[in-house]
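A single structure is presented below for examination.
A single protein chain has been omitted; all remaining protein chains appear in their positions.
After this line comes chain A, so read on.
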Amino acid sequence: MKSTHVLSAVAIAAALSGTTALAQDGEGLRIGYIVNYATHEWYQNVILGMEQRAEQLGHTVEVIDANLDMARQVAAAEDFMAREMDVIIMTPVNEEGVVPILRRARADGVPIVLEGNPAPGMQTVVAICDYDTGYLAGVAAGEALGADAEGIRVMNVGLPLLSATILRSRGFMDGLQTVIPSAEMVHDLDGGGNPDRSQEVSAAALAADSDIDVIYGINDSSALGALQAWRAAGLPEDDLMVVGTGAEGLAFLNEMQTEGPYQLEAAMFPEKIGFTAIDTAVALFNGEEVPEYVISPTTALTLGEVSSYYSYDGESREIQWDAVNALEAPEQCMMYASDL
């Protein structure tokens, strides 16, 4: 029995030293990711991208869900630090709430990569440019409608609670107006980012004024909820264009494939964000110089272009890494939250 314990201790020590030796070479890293809301499709795909990239590079990723609870996120970060994870990636539940953890990590020499939202005292954040995402979709929508289109009326199903989603809506209108200057926002709604709320507020707005040419949703759920409100009102779909944002999961693919009004998707490629977060985490661990803002690319996709970036069999989707990795990310965003 005693010899078994000794053998086990030796084995654990060997395993730990092996891990450390590997980690020192920048290989076999133990990366901890604290996601803020793992049940959302978006984050499931972020995690998928992380796991795929980590496997390619020979690292392991452990995920803890904070489930929108700041206290749980702090506890998870402390747990990862106590277990001496090589790098930590976090999607902050609250930007201010992670500041003490960032401070402590810096003091302890633990590299932390933020995902999504920047926070004071951070080393680096991997994120998309929200304004640019909306802007590119707005330009694409304008081009699809034609520069000579007049009096284009837009219903924005937004989320004014978050600066990121305000930037998307503003970017969309600015992009659209660069092609069609007379385009105007008729309804500016708070759909809460979820489909049932978006459906409800859109139904009331459409009852007030249904003379709408374009529906823009700050995420796929918002766009789809508004589209369902349009259908419930019995309005004709022939001249309507719906533009969603995110490429979060299967819902937009499902709808686009019906070749109905859902014609454009401002794709943000969550898998690519996960991929980039792992690359950034490894670079940070290796002591390489990493920019404060690492931008993940986005682009506007039509039905004809979607299949180049995602294969879809009706049940699941698979990202096409070659096409997504070929997209160029801008060096800096056109507008940041601080510009609002």
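Everything below uses one rule, namely that a contact is a pair of C-beta atoms (placed from the backbone, for glycine too) under 8 Å apart; a residue touches a chain by one contact, two chains touch by 3 or more; residues count from 1.
Here is the rule we go by: contacts and distances are computed from a predicted model.
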Item to check | Candidate names "Ribose transport system permease protein RbsC", "Dolichyl-phosphate-mannose-protein mannosyltransferase", "Malonate decarboxylase alpha subunit" or "RNA polymerase sigma factor"; UniProt protein name, chain not shown | outcome: "Ribose transport system permease protein RbsC"
Checklist entry - Which one touches the absent chain: A:Glu41, A:Asp69 or A:Asp279? => result A:Glu41
Item to check | Contacting the left-out chain in the complete assembly, out of A:Met122, A:Leu189 or A:Ile319 | outcome: A:Leu189
Next on the checklist: For the chain not shown, which residue from A:Asp209, A:Glu318 or A:Asp339 touches it across the whole complex?
Outcome noted: A:Asp209
Checklist entry - Which one touches the absent chain: A:Gly109, A:Gly234 or A:Gly287? => result A:Gly234
Next on the checklist: What does the interface between chain A and the hidden chain look like in terms of residue numbers?
Outcome noted: 39, 41, 44, 189-190, 194-196, 199-201, 203-210, 224-225, 228, 231-234, 249-251, 254-255, 314-315
